[in-house]
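One structure below.
For this depiction, one protein chain was excluded, whereas all remaining protein chains were kept in their positions.
To keep things simple, chains are lettered A, B and C as they appear, and every chain counts its residues starting from 1.
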Amino acid sequence: MVEVTLWGSLAAAAEGNSKVEIEAKDIRELFKRLNERFPGLEPLMERGIAVAIDGTIYRDTWSKELPTGAEIYLLPRLAGG
Amino acid sequence: MMAGIAVSTNINGDNAEFLCHADETLLDVLRDRLGLMGAKEGCGTGDCGACSIILDDCLVCSCLVLGAEAEGRRIETVEGMAQGDQLHPLQQKFLEHAALQCGICTPGFLIAAKDLLAKNPDPTEEEIRFGLAGNLCRCTGYDKIVRAVQDAADVMRGA
Amino acid sequence: MNFDPSHSKRSFSSVGTRPIRPDGVDKVTGRARYGADFNMPGQLVGRILRSPHAHAIIRKIDTTKAAQLPGVKAVLTAADLPDLTNGDAAMYDILDNCMARKKALYDGHAVAAVAAIDARTAKQALKLIEVEYELLPHVTDVDQAFAPDAPLINDTIFTTGVDPKPDRPSNVSMRSQFGHGDVDAGMARADFVVERTFKTEQTHQGYIEPHACVASVSSDGTADLWVCTQGHFVYRQHCAQLLGMDVSKLRVTSSEIGGGFGGKTHVWAEPVALALSRKAGRPVKLVMTRDEVFRASGPTSATSIDVKIGALKDGTIIAADATLRYSCGPYAGAWAEVGAMTAFACYKLENVRTVGYEVLVNRPKTAAYRAPSAPMAAFAVESAIDELAKKVGMDPVDFRIRNAAQEGTNASYGPIYGPIGIGPTLEAVKDHPHMKAPLGKNQGRGMACGFWFNFGGQTCTDLNIGMDGTVSLAVGTVDVGGSRASLSLVAAEELGIDYSQVRAVIADTSSLGYNDMTDGSRGTFSSSMATISAARNAIKILRERAAQMWDIPVEDVTWENGHAVAKGETHGNLPKLSLKEIAAASGTTGGPIAGHSEIVADGAGVSFATHICDIEVDPETGATKVLRYTVVQDAGKAVHPTYVEGQYQGGAAQGIGWALNEEYIYGKDGRLQNAGFLDYRIPVCSDLPMIDTQILEIPNPNHPYGVRGVGETSIVPPLAAVANAVSNAVGVRMLHIPMSPPRILAALDA
């Protein structure tokens, strides 16, 4: 079980929950469970989400494990210049 | 009616002949007809200096010169700066100071700096800055370019 | 992944030195080949017809006369580019932007194209294309477009991120929100509050090289594209998808690139060039004019930002609030979102809230520009912070130090920070001689902080060792400002050989696995990570080969300073083997020696900078002169310090230009009035002083050498640093960027 924090807009789409407890061992599972629980997240998830684990941002690594007790934060994916 | 104009000129010490249209710029001639790609077109309107060349000892934007005007003139381009494998001091100092990042403005800056130092071998920082104000650089903030020109001027004066 | 990317303290022999770049001689002799410096036999000249109208329905396009003109080999309209985007809205927008489908959405929007035997014929053909427009009301200003009664640009846009879902379309494509704590309660506790609205105008990256490409499509479905781009793999992906081609059959070669700064991360004319070539059956060269670059590539957002910050008497910021409206051109974007994330990222805040609105306008599609969206947000926040420091009665540096984010702080955009550099840059600025230098009459000093995320992403590198022991490094991230030098240093460092023994090249899309673009300050960060991993893979092979040569177990072989060394009591007396010796024997020990690496370079460390600016203002004319400028920024580890300084100086110069004179100016007719370098005023050499730099190195724990991206952060503080300097010089708070002389004079007279 990990606790995940959602950024403002994502929280709004997740029925107002800014913190969610989820049974997930890696990023792939996290996305799957979130989608199942909050179908309203779909458009935002499709646009791309990054996951910060203890402050380090992961964009594409589905297999990244989510350690218990870690600070997990969801963010929009960004463009750079 | 579109007959080409025959032009004889001298480029970097070598005689050159070409045919061009009346409205063709010298920049287009250099690049498209003579294969000298060193001069770049950044704007085509004389506002960026990337196409700078020296025409009869006078610094000009080759995009503001017609190819036909080159008849009987002397043209210097960046391709003529190095002697064999010996780089011109400006070229060497631009490398040492990393006075280029993307490098697209570099040929124009080298030619403009060469002209500047020919007329003023010991310029102040302000004279360099105003002397090179016709050449835009978007990468470096000019700092390392000015330093490279200062250093090259010292070398060329034997200081 | 057999690669531990985490930072280990080590001393360096190559990294941190300043050798001459490998591509340097070609660039000072005119030999380097940029986008427009390439030709193919039989190539045609492509040209694009562009809408002169800001907003118009395209009723009809008649290309008959153009197609009949002798020398014209292909004429193209949107009808030749069927929609293959399969419901992918972002790709559809790219397609529509490359060639308008139903409506022209801005002055400069492509509506048709031709390929002809030469430039004059192509130009003539464009004049023969007849387009029937039905003009629609337009809106180019971000605040006007945001208003409820504004002309509607796209009737399929319904604001996302609001509850309940809106029942009618608008020009606001998305609302986003970030933050934590209780801002309203915090603000109620504040002893001092500053509340201001700021505006910034649209700017362009201003790279000196216009977009250019040569496209060649064969009838067998294979194609080549030579192009100046920040990301040839991404261009391949987009072009293939838009044109229905197989990715592997389209080979994209990135030319030398004459500047990008984000503007060459998006396809504009490349799909059109490929479509023209396919239709004409010949190669097509397409080079934008400068006018086209300004009108029809991707400038930044114009913005309008409300900021409210409250502080306690002791100087603690107790609440921070911002609402940011960013223009994104005529398509949905996510630019305000980034602004909202970066706005307060420098500070440790108990209560913070930022709300972003993406606003459609009849201007070109916004593209990334160096730390996209961050400079405008920093301008607003850092201006307000300066004003708040004055109200509290604290020195602006001390006020920022007191509130600066630290390791463990929850960033205003969410996650906790690791080791970061905002505090150290502020301390360095506090002690900098620049801060203590005296000022004269009409002169002012300003300082400001800036933040950027930095990216990692997909990266692939090949390291091949020649029989003579020299190394060729094939990289897939485009080198815009000297990264080949940095990556050669990294390869040399890891292998333990001399820099001169390595040559880095940018490989084309057929020669290397996928790479993300050179954006997000990721080029040196991610490719050095991949290079280190590739080098370590090569070293593993080198050790195996040495073991074979010695006929000892590989476990007994270590790699030290470019040599295989035999360890253990039994082989300790064997003379070490150099990389060159092992390479020479490679034919008999198992063939070529190479190291490959395919990684997702996660863990890009965030980056902070603090800048100081001195400026003099002529109170009679509003003219400004930047007298002195200093950049202090964390690089993590500076691989090639000269190029790191160059990034700091270049970003600062661009920011100064943005702060003072650069802006898109639209007429009432919705047309861009200054689409050229004469009236779009980027700084010239005589406009700037030397730009002093100080590199701090707070290692990124997620990179083996501690490297962070450095390219973008340097453009974030200047807008605010210059604005604070001007405000201090004239005694009036400047709220509108650029602070052009008419704006300064108007502010003084107000």
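Here, a contact is a pair of C-beta atoms (placed from the backbone, for glycine too) under 8 Å apart; a residue touches a chain by one contact, two chains touch by 3 or more.
Methods note: contacts and distances are computed from a predicted model.
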Subject >> Name under which UniProt lists the unshown chain, selected from "Dihydroxyacetone kinase subunit DhaK", "Cation:proton antiporter", "Carbon-monoxide dehydrogenase medium subunit" or "Thiosulfate oxidation carrier protein SoxY" >> reply: "Carbon-monoxide dehydrogenase medium subunit"
**OP:** Over the full complex, note down every shown chain the hidden chain is touching.
**Re:** B, C
Original post:
From the list C:660, C:715 or C:737, which touches the chain that is not on show?
Top reply: C:660
Subject >> Selected residue (touches chain absent from view) among B:59, B:75 or B:152 >> reply: B:59
Subject >> Touch list for subunit B against the chain that is not drawn >> reply: 5, 21-23, 25, 44-47, 49, 52, 55, 58-61, 63-66, 68-69, 71, 112, 115-116, 130-131, 133-135
Original post:
Hey, which subunit C residues sit against the chain that's not shown?
Top reply: 123, 291, 620-623, 660-661, 665, 673-674, 678-679, 681, 683-687, 740-742, 745-746, 749
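As a convention for this text, only the chains that are shown with their structure count from here on.
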Subject >> Maximum inter-chain contact count - chain pair >> reply: B-C
Original post:
Measuring from the mean C-alpha position of subunit A to the mean C-alpha position of subunit C, what distance in angstrom results?
Top reply: 25
Original post:
Counting in whole Å, what is the centre-to-centre distance of subunit A and subunit B, each centre being its mean C-alpha position?
Top reply: 54
Original post:
Hey, how far is the Cα centre of subunit B from the one of subunit C, in Å?
Top reply: 29
Original post:
Which residues of subunit A touch subunit C in their complex?
Top reply: 5, 7-9, 12-13, 43-44, 47, 52, 54-61, 64, 71, 73-76, 78-81
**OP:** Using the touch definition up top, name the residues of subunit B that touch subunit C in the complex.
**Re:** 21, 23, 31, 36-45, 47-48, 50, 77-79, 81-82, 87, 91, 94-98, 100-107, 110, 125-126, 128-130, 132-147
**OP:** Using the touch definition up top, name the residues of subunit C that touch subunit B in the complex.
**Re:** 18, 20-21, 23-25, 27-34, 36-37, 120, 205-210, 256-261, 287, 289-290, 480-482, 642-643, 645-646, 649-650, 652-654, 676-678, 682-686, 688, 690-691
